[in-house]
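The complex appears here without one of its protein chains, the remainder shown in place.
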Amino acid sequence: MITPTHYMLLSTALFIIGVLGVMLRRNIIVIFMSIELILNAVNINLIAFSYQLQNGIGQVFAIFVIAVAAAEAAVGLGIILAFYRNKETINIDEMSVMRW
Amino acid sequence: MNQAIAFYVLSAFILGFAVLVVSTRNTVHAVLYLVLNFLAVAALYVLLTAQFLAVIQVLVYAGGIVVLYLFVVMLVNLKRPPEDHSAPQRHSWIGFGLSGLVLLELAVIIGYGSIAPPGPANAQNTDLAMYNVEKIGMLLYTDYLIPFEVASMLLLVAMVGAIILAKREL
Amino acid sequence: MTTHTGQMFDTEELVINMGPQHPSTHGVLRVVLRLDGERVVSSDVVIGYLHRGIEKLSENRNWTQIILLTDRMDYVAAATNNVGYCETVEKLMQLEVPRRARYIRTAICELQRIASHCLWLGTHAMDIGAMTVFLYAFRERELILDLFEEYCGARLTYNSMRIGGLPLDIPVGWDKKVLEFCNIMSEKVDEYEELLTHNRIWLERTRGVGVISAEQAIAIGLSGPPLRGSGVARDVRKDEPYAAYDEMKFEVPIGTNGDTYDRYLVRLEEFRQSIKIIRQSIEGLPEGPIVGKVPRLIKPAVGETYHAIESPKGELGYFIVSDGKSTNPYRFRVRPPSFCNLQALPQLIKGHMVADVVALIGSIDVVLGEVDR
Partner (left out) sequence: MIDTYLIPLLKILFVLNATLVGVTYMVLLERKVIAWVQVRLGPMRVGPYGVLQPIADAVKLILKEDITPTRADKWVFTAAPIIVMVPALITFAVIPFGPVVNLFGRQVPLYITDVNVGLLYIVSVASIGVYGIILGGWASNSKFPLLASLRASAQLISYEVAVTMTLVSMIMTAGTLSMVKIVESQYNAHLWFIFVQPVAFVLFFIGGLAETNRAPFDMAEAEQELTGGFHTEYSGMRFALFFLAEYANMIVVSSVATTLFLGGWLRPFPNIAALSFLGIIPSWMWFLLKTFVFLYIFLWVRATLPRYRYDQLMRLGWKVLIPVAIANVVVTGIVMVLF
């Protein structure tokens, strides 16, 4: 039988991979993608418990998480594009200058 | 019985693609694995009878956000070869250390929380499963109307921000 | 690849070749486009791929053999070239062409104009995406080619004129066939009008695209429909009538704001005017000989002359110099309308999108045989 603990383990593993991605990779786009992975891990948990307790609140909250993720991705990529235009690089180490 | 098989297969896909997203050198391949990961997660939602969420996941995440990523990846590495792991001085052991810490903390929570309340008898044909869309719609427009409007405001702000950032000259 | 320095998003200038082999350059024309994103920053036109040296060839051929060469210049409207050349020689030798020959020449010139405009309409619409008009226009062109085949045996390069008149009289029943063609053609022009003139997408693709003002047009030396599209009332058939145009009643369509849509309307109206002229010339065909008094050996006296006629593309002029001693021309120079209209292309294209470049090439209607000679 699939209990919520299974789902929690799955989402934890996904969460860990996301955090690793953010920590280890140099390319800022891959870091953004790892953040999406983390948000997805959160969603899996929400829906697992919504299924567990048979009420829709978990799923409603998951929709809001997706909305926020979309907004964050749009603006984040806008910033990356603007940064890339001026500095010709998307390597996170070179993004240390406060004023360009 | 087949629900368990489905769960294990899907979670294997999800974790496998997630690892690939984080580890591949070529950014476009990473984006591709991300799409496959999202589709596997959507399949998992169907397993959890959250049909509306599965479809929204495919529509918004896989069909919208990741296309955005693909566009930026295309525009960005039009000229540069896929980046290589230069600058070894990047001490990766901090990364592993921190993630280990987070892992430990979550393991503790799961340990305590393992006595989860038992699930409903057959969750397949409860009304949340059958009329999933109507239920969520009702919830969204009654109890959660204010967060719904705030979310729409947030999206509007994000749109305006993205346009201003990306536009060459106003 | 020069880079726009100072630009926030450093778009390199894209240099691309709308090369000799491109579906919509109407023959071997090469346009080198410098693009900034979608807009054309600057362009230069490369011609000469179809240069056969007709002018040099004609210097060691006698006057009658040159008629063949004039066919090959504007191969879409070959008969008009023949008429133009023969009239220039007749003017140099002050030969008198009988009235019947002049009437037939007018009818043939107008038939040739309709055929050339059919080809223009077909290819122009095809470039902008309307595939069907191409087939309709070529169906009408077929009818004209059959008429020509009946008259002078060829479909494209006719060799249909002789210095001083016509080689052969019109076959029996030919005039009835021409009149019957005129009836069909007037309905068909309405059909084209229905398909394109009020079509919203066609309007959006052609209105306001490639605008030339009247002064610019005159400065560049445009002639024919592109010039009239900008509002300049200049038509060689009216200003310096040749053949039998002085006895024909017809109006010259004039555009207003000189964009692709006006050039389209001008040419469409010319369809109708040509049909009117053909009807007048065939119905009023006088009796009489078809060749004037022409010396056996054509050896014009020392002298030179320039004579222009209105070809479907514009003002086609011939300048010939004869040294009086030999039977070959000393110098044979042609003023092709396509070559002069093509000069407007770089100025026209600047600032337009790549898709408009194709529409503009179609709208000034160039034939590379005439441009490169």
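Order as written gives the chain letters A, B and C; numbering starts at 1 within each chain.
By definition in this document, a residue touches a chain if its C-beta (ideal position, glycine included) is under 8 Å from a C-beta of that chain, and two chains touch if they have at least 3 such contacts.
Since this is a predicted model, take the numbers as computed values, not measurements.
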Chains in view that touch the one left out, judged over the entire complex: B, C
Residue, one of C:Tyr103, C:Trp202 or C:Tyr245, that touches the chain absent here: C:Trp202
Selected from C:Tyr75, C:Tyr136, C:Trp174 or C:Tyr330 as touching the chain missing from the view: C:Tyr136
On subunit B, residues whose C-beta touches the chain left out of the figure: 26, 28-29, 32, 35, 51-52, 54-56, 58-59, 62-64, 67, 70-71, 74, 78, 130-133
Where the missing chain touches subunit C, by residue: 16, 18, 22-24, 38, 125, 127-132, 134-136, 139, 195-196, 199, 201-202, 204-205, 353-358
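Methods note: only the chains that are shown with their structure count from here on.
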Distance from the mean Cα position of subunit C to that of subunit B, given in whole angstrom: 64
Rounded Å distance, subunit A centre to subunit B centre (Cα mean): 6
Junction residues of subunit C, two or more chains touched: 8-9
Touch list for subunit A against partner subunit B, complex: 1-10, 12-21, 23-27, 29-30, 32-34, 36-37, 40, 43-44, 47-48, 50-57, 59-60, 62-64, 66-75, 77-82, 84, 90-91, 93
Partner subunit A, residues of subunit B touching it in the complex: 3-4, 7, 11, 14-15, 18-19, 21-22, 27, 30-31, 34, 37-38, 41, 44-45, 48-50, 52-53, 56-57, 60-61, 64-65, 68-69, 72-73, 75-76, 83, 85-87, 90, 92, 94-96, 98-99, 102-103, 106-107, 110, 113-114, 116-117, 119-120, 123, 126, 128, 132, 135-136, 139-140, 143-144, 147, 151, 154-155, 157-159, 161-166
